[in-house]
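Note that this complex is displayed minus one protein chain, with the remaining chains in position.
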Amino acid sequence: MAGGNSDIEFIKKGKRLDGRKPDELREVRIEAGVLNRADGSCYLEWGNNKVYAGVFGPIECHPRHKQQQDRAIVQARYTMAPFSVNDRKRPGYDRRSSEISYIISQALERVVMVEQFPRAAIRVDMQVVEAHAGTRCAALTAASVALADAGIPMTDLIPSCAAGKVSDTVVLDLNKEEDNYGQADLPLAIVPSTGEVVLLQLDGHLTPEEFEQALDMAYKGCMDLYEIQRAALANRYGGGA
Amino acid sequence: MAGGNSDIEFIKKGKRLDGRKPDELREVRIEAGVLNRADGSCYLEWGNNKVYAGVFGPIECHPRHKQQQDRAIVQARYTMAPFSVNDRKRPGYDRRSSEISYIISQALERVVMVEQFPRAAIRVDMQVVEAHAGTRCAALTAASVALADAGIPMTDLIPSCAAGKVSDTVVLDLNKEEDNYGQADLPLAIVPSTGEVVLLQLDGHLTPEEFEQALDMAYKGCMDLYEIQRAALANRYGGGA
Amino acid sequence: MAGGNSDIEFIKKGKRLDGRKPDELREVRIEAGVLNRADGSCYLEWGNNKVYAGVFGPIECHPRHKQQQDRAIVQARYTMAPFSVNDRKRPGYDRRSSEISYIISQALERVVMVEQFPRAAIRVDMQVVEAHAGTRCAALTAASVALADAGIPMTDLIPSCAAGKVSDTVVLDLNKEEDNYGQADLPLAIVPSTGEVVLLQLDGHLTPEEFEQALDMAYKGCMDLYEIQRAALANRYGGGA
Amino acid sequence: MSSATVANLMRGHIEKLAAQGKRTDGRGANEFRGVSIETGLIGTAEGSSRVSLGDTTVMCGVKLLVGTPYPDSPGRGSMTTTAELACLASEQFEPGPPREPAIELARVVDRGIRESQMIDFEGLCIEHGEKVWIVFIDMHILDHGGNLFDCCTLAAASALGNAKIPNVQHGIADKDVDLPLSCWPISCTFAKLGETIVLDPNHDEETVMSARLTVAHDENGNLRAMQKGYSGAFTPDEIKASVKTARTADKTLRKALKEATK
Amino acid sequence: MSSATVANLMRGHIEKLAAQGKRTDGRGANEFRGVSIETGLIGTAEGSSRVSLGDTTVMCGVKLLVGTPYPDSPGRGSMTTTAELACLASEQFEPGPPREPAIELARVVDRGIRESQMIDFEGLCIEHGEKVWIVFIDMHILDHGGNLFDCCTLAAASALGNAKIPNVQHGIADKDVDLPLSCWPISCTFAKLGETIVLDPNHDEETVMSARLTVAHDENGNLRAMQKGYSGAFTPDEIKASVKTARTADKTLRKALKEATK
Partner (left out) sequence: MSSATVANLMRGHIEKLAAQGKRTDGRGANEFRGVSIETGLIGTAEGSSRVSLGDTTVMCGVKLLVGTPYPDSPGRGSMTTTAELACLASEQFEPGPPREPAIELARVVDRGIRESQMIDFEGLCIEHGEKVWIVFIDMHILDHGGNLFDCCTLAAASALGNAKIPNVQHGIADKDVDLPLSCWPISCTFAKLGETIVLDPNHDEETVMSARLTVAHDENGNLRAMQKGYSGAFTPDEIKASVKTARTADKTLRKALKEATK
């Protein structure tokens, strides 16, 4: 969000510069069970975003003082590879990764049945190997598939998707250019079975009407992703999509 | 102490540039019990210096290997806010803060009845929000008031004050300009009831005679501060100044 | 190893620039028991290299999670003083020191009778105070003498020495200039009594024949060092060299 | 009683009250605690504020230093935001580098200011491609009585409103001027207590809340930033309702801000 | 059974098999597991590869950035190598700064490329003393199934072979060209299991091996790098024999590398 100062016209004849309609997701491909060592894993491509998620757990909780007597904790960790962006990112954990890991951990604790594993940890590692806007949503979407693949008891999956605003129009799932020069970005994550919102952020500028429109659009995007998540698991474990 | 190379004439007609006499303190104002969350607290203005001190304790000692079987430890921590100096200070703990915290902890352990709380920690946090020379003395002076406000058993308060040398004259309580261009600085802290010195440093250049004069002057300054400390506590807890 | 691009002729009439023959060590001097505080210690000069090694142990293993139930661990730590090289080295532990410490620890665990001290640590600290090529070999050679001086039960000492290649000739124990402009460096460490290799690295470029020649030459260099190690211990504890 | 038992009793009590439209401190569900703003207290800062919201107190200092612009925005100043959860503010705050809650707090306040375009960064250019003003916003939490997000946003806005560009000191112009500000974001934070949602949670309410929602509007009633926290959840309708509530509830704070920065 | 007991049983089983010339996965002593190399998968990298060796998988990205040369080599580019043991690759990998095994891995791969003169650093000079290309080789371990050294060396070589110098993007020339590469090092890692030595240890074999030996040759059969690891030992004859074995055993990998980078 550089603040919409750009003169780029992002919508022409009802189509976006990459040919999508305003409420259309980029292409998403999800594959479960792609890693050998992790208890559960997922590879996700979303437009040009590429993310691996891997799960270990329940395991012993380190450091000890983070243990909860009555439940497990979810330790999610979002990392971007140095080569995942045009200007090489320095290796290691920065403030942005720390915040994203924190809110993804909280979102996942909503659906993981943490009370079944007192004092344990469930480790969810997300590696972004190529990044083109929307990686926090991509990582969280991959994370719950990897948790399911690991057989961790959950009440539901969590799909995540953003809506945004470009050229004064509310659109779904900003791409890299729209994100750089857009006017607002609203990442969302839901629990489809209950309709609950477990992750929500907003940067930018939205009128009250635009906000409601964006929230509804992102919600619908999450429901579409939910189908793709379920198909990926069905594809791995049989039972048809 | 840039080493007294300055040509500034710091004393004119027996008065310093800010109008004080050589053995006069800057104005000091102490208020106890200014924070809601801390067990005890203090706000201190000393000239333009502004310091908050807050105490929690006795509490469990972290990390465990620092616990003492037969007594509590005092964990004092001196921090300067980034905006407390003209050139913004980088946030975080530097080597200077580390040394000051260390010697303040040792000074406070002299008066806190640490043997009453085996294995515990008493945490004293000092936040300098505006700094104009003499902040270690200001922080330590505020610290013992906050400890008393927290009801921590102590044998006495600790007032702290520096003497120094400018234009070849021994003076009390250097201000910022005197500190930058002065010839010596001697911070002192005492236990008034026993007359003991618990903190003493010297940077600069003093003849044997000047040293004794400076030590005596700083000692007297500490005794003056002691009255202000006691008045602040009396003001909070009744009993009149 | 800048890769042998240099036009320097390192061997003239069968002699190297510092007057040594191809298979000749720089002068080595070893003294055991040079420090008061350490349980065992050693000072080693090797050409212009200067290294101190000191041993404490067996002691309690920190951090706890590194303890082994059935044996001691050897915690070797290789450090270079800031003033040990021409361009001052920043104080602290860098990646190179970390790797060298790791492989030296592993080599020493081969000869220390670790199973005699379950859960303990044996700390070996090596301080390079002047560095002129070959310091990892010098440090390891000093380390086992310090361990013996500390009375730690061992199956043997470990001498360590490198062979290398300059001007297309295999030579023993590269000096600083040979190391900077040479074609290969092969540090080696052995257990003399069994003939086992416990440390081996190679950087550079060697034909199969050169490699076997270098390995044999370094092995012979280690055996020469072994005599110097033993003489140093005999010199300290009597019994004659 | 174990501390877990105490927490559960407190949770039961607070949630029961909330369901009846009541709160432990007597406020209504959508009422802010008392607010006080002082500005210009710190002589070494270009702008400063001390803001209390109930028994939460935050001190904020704004420093302006001359620096070089980023290569990709040669005509714009820049800014950096930090939050220090000082140990004296809460028994829970530990010394050491900032942890996740402090990082989240600083980043949310930062985004609220940055993405709302509160500061006109082009107005902070001194010499294109060479010299710009860098704005440092450093927040020191002095007393953690709940709802740090709203108190920090208000402290940052007040300190920015109080700040002068030190042209004279740096020999850039012969007068110090106000920072170029174009928008005033105010955040409202809601807590979910059982099935009820309340504004401006106090310390005890934060201990038992299941979810947190922060909503920042500008003075025109447009949204500028949001952040949902904790592992509980809101329905979309609850979120829409909270956004509507925030649009009017921020009036008290906005009035205090206006008075403090006039 | 305690995990120590399990480890000892596994050790006995694997060592006994090895003494009979057999392995748990049916391979011969000097046989590599199946290898697969994909290149050019990452659009944001100048070169990239994903390499699997048995059930070990490594992703490597090469970035090329313009920087200033070191004062003592004004006409040469430079390089930096990192290895990230991502937590998803193994239960044993912990978050945090790289530890000794990750540092050793990155440094051995780095030296293998640097000392073998694989990259012609003089060909990376743009403007003598002013501007050179800096090569960043970043390896992400995605699946740790044993023998990271050989898999990483292969991944780095593949990604370098895949890399293009982004002249166009930086306005340096009107065509992107291949990196100037002059040598192709391939490493072969041996594990000592009891008294037996095997090539390309899998995860279980690494758990029980007493010593490790990595040997890198170039395409002419000359040695370019070696590294011995772990607290076990090899005799000089074992080392000489392993070096000879490596000289022919690397053919499979070399063929796969050639196909992937042609």
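Order as written gives the chain letters A, B, C, D and E; numbering starts at 1 within each chain.
The rule we apply is simple: a residue touches a chain if its C-beta (ideal position, glycine included) is under 8 Å from a C-beta of that chain, and two chains touch if they have at least 3 such contacts.
What you see is a predicted model; the values in this text were computed from it and never measured.
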Touch partners, limited to displayed chains, of the chain removed from view: B, C
Option from C:T79, C:S167, C:Q183 or C:Q201 whose C-beta touches the chain left out: C:T79
Candidates B:V55, B:A72, B:V191 or B:A232 - the one touching the absent chain: B:V191
Interface with the undisplayed chain - residues on chain C: 35-38, 41, 48, 50, 52-56, 59, 62, 77, 79, 81-88, 91-93, 123, 125-127, 129-132
Footprint left on chain B by the chain that the document does not show: 1, 3, 69-70, 95-96, 98-99, 101-103, 106-107, 109-110, 184, 186, 191, 194-208, 211-212, 215-216, 219
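What we mean here is this: only the chains that are shown with their structure count from here on.
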Shared interface partners, meaning chains that touch chain A and chain E: none
Minimal step count in the chain contact network, chain B to chain D: 1
Chain A omitted: connectivity of the other chains: B, D | C, E
Centroid-based (C-alpha) most distant chain relative to chain C: D
Chain contact topology (line, ring, star, complete or other): line
All pairs of touching chains, each written as two labels joined by a dash: A-D, A-E, B-D, C-E
